[in-house]
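For this depiction, one protein chain was excluded, whereas all remaining protein chains were kept in their positions.
Residue numbering begins at 1 within each chain, and the chains themselves are lettered A, B, C, D and E in the order written.
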Amino acid sequence: MQKMLRKLIPLGMLALSVASVSAQEAIDTGDTAWLLISTALVMLMIPGVGFFYGGMVRSKNVLSTIMLILATLSLVSVLWVLYGYSLAFGSSIAGFVGGLDYLGLRGVGMEPNGTIPHLLFMMFQGMFAIITVALVAGGIVERMKFSAWLVFATLWLTLVYAPIAHWVWGGGWLGELGALDFAGGTVVHINSGISALALALVLGARKGFGSVSMEPHNIPMTVLGAVLLWFGWFGFNAGSALAADGIAALAFVNTNTATAAAALTWMFLSWRHRAPSVLGIATGAVAGLVAITPAAGFVSPMASIAIGIGAGIVCYYALLFRMNRNIDESLDVWAVHGMGGTWGAIATGIFASVGATGLLAGNPAQVGVQLVGVLATWVYAFLVSYILARIVDTVIGLRVTEEEEEVGLDLAQHGERAYA
Amino acid sequence: MQKMLRKLIPLGMLALSVASVSAQEAIDTGDTAWLLISTALVMLMIPGVGFFYGGMVRSKNVLSTIMLILATLSLVSVLWVLYGYSLAFGSSIAGFVGGLDYLGLRGVGMEPNGTIPHLLFMMFQGMFAIITVALVAGGIVERMKFSAWLVFATLWLTLVYAPIAHWVWGGGWLGELGALDFAGGTVVHINSGISALALALVLGARKGFGSVSMEPHNIPMTVLGAVLLWFGWFGFNAGSALAADGIAALAFVNTNTATAAAALTWMFLSWRHRAPSVLGIATGAVAGLVAITPAAGFVSPMASIAIGIGAGIVCYYALLFRMNRNIDESLDVWAVHGMGGTWGAIATGIFASVGATGLLAGNPAQVGVQLVGVLATWVYAFLVSYILARIVDTVIGLRVTEEEEEVGLDLAQHGERAYA
Amino acid sequence: MQKMLRKLIPLGMLALSVASVSAQEAIDTGDTAWLLISTALVMLMIPGVGFFYGGMVRSKNVLSTIMLILATLSLVSVLWVLYGYSLAFGSSIAGFVGGLDYLGLRGVGMEPNGTIPHLLFMMFQGMFAIITVALVAGGIVERMKFSAWLVFATLWLTLVYAPIAHWVWGGGWLGELGALDFAGGTVVHINSGISALALALVLGARKGFGSVSMEPHNIPMTVLGAVLLWFGWFGFNAGSALAADGIAALAFVNTNTATAAAALTWMFLSWRHRAPSVLGIATGAVAGLVAITPAAGFVSPMASIAIGIGAGIVCYYALLFRMNRNIDESLDVWAVHGMGGTWGAIATGIFASVGATGLLAGNPAQVGVQLVGVLATWVYAFLVSYILARIVDTVIGLRVTEEEEEVGLDLAQHGERAYA
Amino acid sequence: MKKIEAVIRPERLEAVREALDAQGFHGMTVTRVEGRGRQKGITLQWRAGEYRVEFLPKVKIEMVVAEQDVEKVVDIICSTAATGKIGDGKIFILPVEDVVRVRTKERGKDAI
Amino acid sequence: MKKIEAVIRPERLEAVREALDAQGFHGMTVTRVEGRGRQKGITLQWRAGEYRVEFLPKVKIEMVVAEQDVEKVVDIICSTAATGKIGDGKIFILPVEDVVRVRTKERGKDAI
Partner (left out) sequence: MKKIEAVIRPERLEAVREALDAQGFHGMTVTRVEGRGRQKGITLQWRAGEYRVEFLPKVKIEMVVAEQDVEKVVDIICSTAATGKIGDGKIFILPVEDVVRVRTKERGKDAI
């Protein structure tokens, strides 16, 4: 975002955000206030993912599902300050990954980076890294060994997330190419969705998948997660303006509008099928949030409605496709984040009109650039995640035993149960 | 609020907020940061209403209750950007409703409106519209057809909410008259409360109302909703200052103080009756939040204690009155929001002392003006809501079948159940 | 904090926060925006404590547990504006307690105090007072009479919290001595932890403690509480910078990092014992949040990792120690807040390097000063709390009857039950 | 004495209770159960598409009554609980050898 | 062999379990149920005012024991579960024809 911002200034953003981008870098308290709270909002999305996922598993696995998220939050928080930030935002090594200049946050202090303290930019980015890893867990709930998850998560952060974040935002090749990704459609969503699919394929389906009912044990919990996501996503998208300005306001409005449109779309699709579904409207909302992410600061509110409707349709049918193929990518990270992110990245190329120009504004080439970004992320994320999963499987094993799976992971892996 | 702000400047607010209102309009990053997060806070109140209501219904209807709120959030989000904002804030047609100048957000962009981007003001207002519609749902849970709700909500937003918002904040006749409504006592609370009553009267009582126990199925869920409301209301009230200034701070303090006082009052009333009730303290808190809404930036913290105590008493007895009349306005939108808002509007006329003067500050006429606002809202909201309800009932029917009601709306209307 | 800030300026903070501290005091909208939302964040921590505690008790006592917190929130909100703020921040009486100058908020208005409105500073401080009282309730759940709690809470706020807050932040002797406490390690955490222990000792153990299983009835509820705490704590710690500046960013990063490190530490300790525990990681996170509180704006992120790890170890073994001693300080306020706060206060003396110097920066004397602060708080809080508890016990009785305890406090004290 | 175990639809419980109350049968113990029979589970909506749940929520009423009341109680339950659609439930009648009232240690019919 | 079904107050469960344990009766199955009898429901607080719930939470203990142990078990339960107030519960004694231990397919008394 920071780098992107600089890049975009010649493209016309300068005029728009003149009030908040100063020539000599100095901290602006308003921008800093907005980024502080935005960072906190993105942090809240992380347990939001935990509840969103936790409500959809069986009650014998709800703690283990939440634990995947809590442990990821804790683990990546520490890894990010130790070396993750450096790999993603250190001085570029051939446009592919960041150098080790920021190891242990050396040189990352209270001085301004744009109009906010560098430390704050680092933390805002850190929350993005954490949530991306956390999202991947949706593919593997109810059967993955906790220890294997910790190992996989560490490797994946290092070898998948950090490089891709660098490509797009850290001064890497994709950003240089002109790919538009306002708040992380490729880096966060395509990335996590594809990787969840690769990992789930290696891991295999849950015992009884397809025959035994895997009823969501607590839909209000899933709704709680969904609304925390909706709420926190204002920080995620509007915070990505890195300023409290008009672009932030635009991103905010687009986030809400696209989400609402996608939620309605999904609701009507489920209604056409049978009845307006609560799990459906919640899932549709997340699909809309995902799809507007890369576009949030580049499109008009009317375009965001189109993006939202598209997200509802694309993800709904992707989910059905996944089910029909009998693939147990359990909580549909691929269908919602992978496909939603893909649609969003392409749609950004189509609808961009603020601070950048897309197809409809007469720049069809942008769609091509977006496709390059999408493709690169799909291929890299899938391949590396697949290989990492195979390695972890071979070395320590990915799955719990059949008996542990039957009894439930809460008891088997954590010695606890959720409800007395 | 924007209009109101301008209006009030001659009344003495200028001196107080001189730091944040600039002569030539320009975006202030601090004000914008505060309005961005305030808008997000008000958004969070909406699912807060969902949990607040959802915990109080039977478990067979919790999803349908939450769904009313989620669908309202999605639906009104889209309608608001399409035409709602224009009807409320477009150039005034005879002081009664806004024109179509802002249709599809034409002309609503990143330029400053006061010290914040116009888009942001639009979105902040949008969240108010959504929550007002959502509140109405409390009157009709556990028996209203979902499709009928969507139709009613659309009509109601268009024909009731938008005009009344225009009257008070959009340059309409009530604002011109000098009615004080800091953050929506009439527009949001009286309006939703009276309308819920009208709709519930047309709809009729739940099957078994009065004989069968309608036990709240999950009081902690209701508490979760109540505290999200309390939290989000800081954005609702202090955000209505439209700046991060002393008035915002005052509104914040008053919001917290009145709420606490009302919660304590209700707690002691329930204690006198039998025992200090958790549902009671939560309800009291909401009553306090409602009552301080119109007054938040106009009164002193000591006055806010009085307003809070009054809110507790008024709403407690209003609720008992409603029960004794055997009216199934199920979750007491009328008693808490309608009567709490009425008390708050009058109390603003009594206690106003900051940037406006009320009875105790020697301006008894203000009480009269407030009463006009109250009365106009009661009459208009009741009549139009009642008529709309009758029309929808005639055309598509308001109620589910008896059997659906017995089985529960989660299964009957949405094909889902909350808990496995 | 305000006073502390002034005090610290000669110590080197001036250079760091020059952007946000103006010579002539004037409101800064960015700082004000940050403090407004920080205050709201701290408010959200309070019900967070309610859910954190509520999930850990038996289902027959969950409402009574949440009620302790809601009633405290309401009660102290009112007491604080009436006289609490004055006792803590009024002009110092011999460095021990504040005078009555601010009674009923006389003289506390919209004028700047530093760069934010005085009213806002008052409210931010008010939330700290509330949460401190609320934390104490963790020691006495499932058996204390509700009325006795209200009386104790009032006395404790007046005679324990207000003086200690004054000592450290209000211009009292501990602040003068140079004790470092960025956001309340002594005032909030040691204070509540020790007092909970004293109160629990007077109250006695729950019936069946040690033999009957006291299974946590809803661990996801506890997780919800823990993540609301984590989220809100960004306001608590980074808000204590009283500005949206580099120090706020540093405090934010340290808060997140220490918390994550402590959570991981606790997770691994529970794993070594048996399995990685969800209750464990949540408890570890809170321990980390507690320990970084006094240090947040004074240390580097790398030091915060060390503080977090230390917190995990100290509190884990303190909790085991408490259990082995068969003391029913039920939800371990002493072990987590008391001991975590003690470790944090000492660690601040060891690691301080930003705007202050600790042991490792060549100022071993700071550790001594910190120890004085710790000791004074331990002794004063324990003694006065113990005496107050004995008095309340004698006058109105602290405990419910045995039968009420068996039936559960929800029904016995509040006439309600949580779940239908 | 006999024990009557009636498995019925949850939404009929209130009506059954009222009808039994009206006839002076107050003593009963109720359990939330899940059942299967001719009615074979239920289809619920997933995020998109559907999934099957093999058991349906039912309510089991247990009543110990004197021999001569059995038919009366069975009649009341049948007539108030029946909707005519598959899944209305079953009533089982079991022999009971003795009844004890915990509070008083009364035995047999006096204890019901 | 007989089946003892005791419906008692939930708050007495732990005491009953301990007393039975102490006398060597470990095998039991417990269900959360709702009951009604002379004690006719309960009044709970609504936001203001009150509402009635017709059923009270109870706990049902099921134990299959040898003929000669029936009286002993009934005694233990009565003495530990009774509070002397209405609503203490009932014990029903039912005939059992056979018992099977799932793990070993043992039958009859050996399986208890």
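In this section, contacts are C-beta pairs under 8 Å (C-beta built on N, C-alpha and C of every residue); 3 or more make two chains touch, one makes a residue touch a chain.
These numbers come from a predicted model, not from an experiment.
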item: Among shown chains, those touching the left-out chain; value: A, C, D, E
item: Hidden partner chain, touching residue among C:Leu70, C:Leu279, C:Val299 or C:Leu398; value: C:Leu279
item: Residue numbers in subunit E that touch the chain omitted from display; value: 3, 14, 17, 26-31, 64, 94-103, 105, 111-112
item: Subunit D, residues in touch with the chain not shown (by the definition above); value: 2, 6-8, 31-38, 40, 54-55, 58, 60, 74, 77-78, 81-86, 88-95
item: Absent chain, residues of subunit C that touch it; value: 213-216, 266, 269-270, 273-275, 277, 279-280, 282-283, 316-317, 319-320, 323, 332
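Definition applied: only the chains that are shown with their structure count from here on.
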item: Set of chains whose contacts include both subunit E and subunit C; value: B
item: Target subunit E, source subunit A, minimum contact steps; value: 2
item: Distance-maximising chain from subunit C - centres being C-alpha averages; value: D
item: Numbering shared by both copies at the subunit B-subunit A contact, with half separating same from different; value: different
item: Comparison of B-D and B-E by number of C-beta pairs in contact, larger one; value: B-E
item: Cα-centroid distance, subunit A relative to subunit D, in whole angstrom; value: 50
item: Rounded Å distance, subunit B centre to subunit C centre (Cα mean); value: 33
item: Two or more partner chains touched - positions in subunit D; value: 14, 44-45, 50, 53
item: Where subunit A touches two or more other chains at once, by residue number; value: 28-31, 33-34, 37, 215-216, 224, 244, 274-275, 277, 279, 282
item: Set of all touching chain pairs, with the criterion as stated earlier; value: A-B, A-C, A-D, B-C, B-D, B-E, C-E, D-E
